[in-house]
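Have a look at this one before I ask anything.
For this depiction, one protein chain was excluded, whereas all remaining protein chains were kept in their positions.
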Amino acid sequence: MSDNNLQGLLGLPDEAFVQRRPGSNTMTKREVRAITLAHLALHEHTILWDIGSGTGAVAIEAARLAHQGQVYAIEDDAGALAAIEANCRHFNATNVTVVADRAPHALQDLPDPDAIFIGGSGGLLNVILEVAMARLRPHGSLVVNLASFEHLAEAVHHLRQADWTVECTLVNIARTQNILDVTRFAALNPVFVLTSHGPEKQAEGSPTDV
Amino acid sequence: MSDNNLQGLLGLPDEAFVQRRPGSNTMTKREVRAITLAHLALHEHTILWDIGSGTGAVAIEAARLAHQGQVYAIEDDAGALAAIEANCRHFNATNVTVVADRAPHALQDLPDPDAIFIGGSGGLLNVILEVAMARLRPHGSLVVNLASFEHLAEAVHHLRQADWTVECTLVNIARTQNILDVTRFAALNPVFVLTSHGPEKQAEGSPTDV
Amino acid sequence: MSDNNLQGLLGLPDEAFVQRRPGSNTMTKREVRAITLAHLALHEHTILWDIGSGTGAVAIEAARLAHQGQVYAIEDDAGALAAIEANCRHFNATNVTVVADRAPHALQDLPDPDAIFIGGSGGLLNVILEVAMARLRPHGSLVVNLASFEHLAEAVHHLRQADWTVECTLVNIARTQNILDVTRFAALNPVFVLTSHGPEKQAEGSPTDV
Partner (left out) sequence: MSDNNLQGLLGLPDEAFVQRRPGSNTMTKREVRAITLAHLALHEHTILWDIGSGTGAVAIEAARLAHQGQVYAIEDDAGALAAIEANCRHFNATNVTVVADRAPHALQDLPDPDAIFIGGSGGLLNVILEVAMARLRPHGSLVVNLASFEHLAEAVHHLRQADWTVECTLVNIARTQNILDVTRFAALNPVFVLTSHGPEKQAEGSPTDV
């Protein structure tokens, strides 16, 4: 049984990924990836755009879930691209297509997606949101992770103007570090996970209480 | 396309589940479920014990991920059992087996699992942990969600005594509520997600930086 | 020894305050009050404006710290005004002046303050910030508590435009509730505590390491 088979469909350990540079620590962390993937509402056949793919960790876990779908990892930083390639090989992620270009330009020739994740926008968030709203297929989920409340407020304003729904989750995670015999928590920085659906998204059936 | 196909492999909305009683709100919430599932390291073929299954939300999402595996939802509360049955029907979760009995007794005749989740222990946490450590298959993940730090400390002590690893994540989530035109966060209560592996678990291969 | 002497200069229990209506729970909570008071940098002689005073809890604790100063509690809601009056009597807060009017109009005839706290702005945040920046005395601290990231982003933008500093603290608090023999945490909703100083504020002396 090979290494990557020991590991699950999601929840790959952060340290199993090559970073974009030695010592860099900007990847979307395991717990935040799990919440992000949950909000993306992935299916086996999902076509996902992963915009600002970084180390490719979200792309690779998404590709394991959407194993009959296709993940487009859009990234233009050379170090990040090398990391994504190495990580795709390591995890045998054959359904990740690396797009070595910058959004929104990179998105032009891609097929319309069922889900879009924006992990980085290189200062072009509003323009990318425009393309995302135009191209996301009906009932698709758009998820944006943000560290800055200014960008969050800007994205929310932009989406609401277009009558898209807005749901935001503030994620504060701390993980144990073993120090001698006791256990202390080391905090990850807070992340805002913003999820949005287009005006056509129907209310989902909720059963009545038994 | 039916309702449940509109929804993803994970990230089902909390309000899509029947609760154990009207107004009850003790289910493992969507974000916490995602982190829990990530730590369980589920595969397509995973056999999972979900001990103290409650509304069955973790069991059902796990069953969608481990679609060729089997999930045993162990629960003895009558209201919860009715909710699990209703939720399994609603989400067409054919690979969830409901075990209407109390752990650890309920575990006796079940096949050895690849993963174990303990969401509730009815005051028998240590006894259940004993059985879990004895029965979990090699390389399997044991995950326990706890609201109480006393129980957390007790479980950690118990696992360490047996040379099992201990990793704990403190999860603080807040979600937006729309109030007029502005967005406020409503906090979920903090949860400790405890993950443990047996002494035989090998170090996972981590690639060197590129 | 009277009741209020049993209690400290700060850290008065939340349940010791009359609420603006029975069951209402919108007051600034004890832990958030402590952080807010810390950022206000109060002195014995501080003149404080407490804008949107609510139940008066911040005003009363500030008045205990600035016992030779003066606190102006500005509020126009009738229920809140009754609560402030009752709470001032209960805690014998003789240096709180209740101003039954709405900001910014209410601020016109008040003396220039050494510190300003904005706990509520009735939709007039930007106008109130204008007056606050114009009237706050040199080296004074302006603190704004916000539940909404849109308002936060707006306030930050407004302050930066005027070359005021911006420092924001995200406060996530959970408190134990005893349930039978174990202890669970109940979360308070997250609050953004925004602190700002005018362009004239000098860098504070920081000693060199020993």
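The first chain written gets the first letter, and so on, giving A, B and C; residue counts start at 1 in each chain.
In this section, a contact is a pair of C-beta atoms (placed from the backbone, for glycine too) under 8 Å apart; a residue touches a chain by one contact, two chains touch by 3 or more.
Given the structure is predicted, the values throughout are model-derived calculations rather than measurements.
Interface note: of C:Thr26, C:Thr97 or C:Thr183, the residue touching the hidden chain in the full complex is C:Thr183. The omitted chain makes contact with just one of the residues B:Leu48, B:Ala86, B:Ile128 or B:Val156: B:Val156.
Residue C:Gln7 is the one among C:Gln7, C:Thr97 or C:Asn189 that touches the chain missing from this view. Listed by residue number, the positions of subunit B touching the unshown chain are 149-150, 152-154, 156-157, 168, 170, 172, 190, 192. In the full complex, the hidden chain is touched by subunit A at residues 147-151, 172, 174, 181-190. Residues 3, 5-11, 13, 15-19, 21-22, 30-31, 33-35, 37-44, 65, 79, 82-83, 86-87, 90, 139, 141, 156, 166-176, 178, 183, 185, 202, 204-210 are the ones on subunit C that touch the missing chain.
In this section, only the chains that are shown with their structure count from here on.
Taken over every residue number at the interface, the positions common to subunit A and subunit B amount to over half, indicating a same-residue contact. If you lay the C-alpha trace of subunit B over that of subunit C, the rotation comes to 180 degrees, to the nearest 5.
In this assembly, the chain whose C-alpha centre lies farthest from subunit C is B.
Computed centre separation for the pair subunit B/subunit C is 41 angstrom, with centres defined by C-alpha atoms. Note on chain placement: the centre of subunit A and the centre of subunit B lie 23 Å apart, centres being C-alpha means.
The multi-chain contact residues of subunit B, meaning those touching 2 or more other chains, are 172, 174, 183, 185.
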